[in-house]
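Every protein chain but one is kept in place in this view of the complex.
Coming up: subunit A.
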Amino acid sequence: MFASKRLGKELGKLHEHIAPGITLVSAEDLKQWIMDIRVLDDNPIYKDQVFRLKFSFSNSYPIEAPEVVFISDAQHPIPMHPHVYSNGIICLDLLDKAAWSPVHNVESICISLQSMLTGNSKNERPPGDDDFVRRNTRRPRDINWSFHDNDV
């Protein structure tokens, strides 16, 4: 399979070295991984918080982007961000067919999300969050995002 060989390689690398602020929580199989991230600066919005990400890979990874969402539990909130819905769904071009490239990997996605948080100064949810969270039944990959905010 395409995905398992490549994910195996990524996993080996991550065990050797991982970028600061990123932790591999579990990768029990080569279908779903859990990663924790925190921001590296002192952005007050995310101070002392650790965020948990769920990566789901299809057999076509890395030709196909993984599905990446924030998940919450008692210790891990969903980060406040104008591109992160309160159900954990992330609107980021990199994760969409529009801008995904197979040279990205789990670590580079985590770094992109760290920097997306670090650069944010708005302690708010995307417009229409309530409505989206209540009505959306689609998986992130099936949503037709429009990317209009180039500042984040």
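The definition used in the following text is that a contact is a pair of C-beta atoms (placed from the backbone, for glycine too) under 8 Å apart; a residue touches a chain by one contact, two chains touch by 3 or more; residues count from 1.
Note that contacts and distances are computed from a predicted model.
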Hidden subunit of the complex - UniProt protein name among "Anaphase-promoting complex subunit 11", "Blast:GPI transamidase component PIG-T", "Dynactin subunit 4" or "3557_t:CDS:1": "Anaphase-promoting complex subunit 11"
Touching residue (missing chain; options A:9, A:122 or A:138): A:9
Sites on subunit A contacted by the missing partner chain, in the whole complex: 1-2, 5-6, 9-10, 62-64, 97-98, 100-103, 105
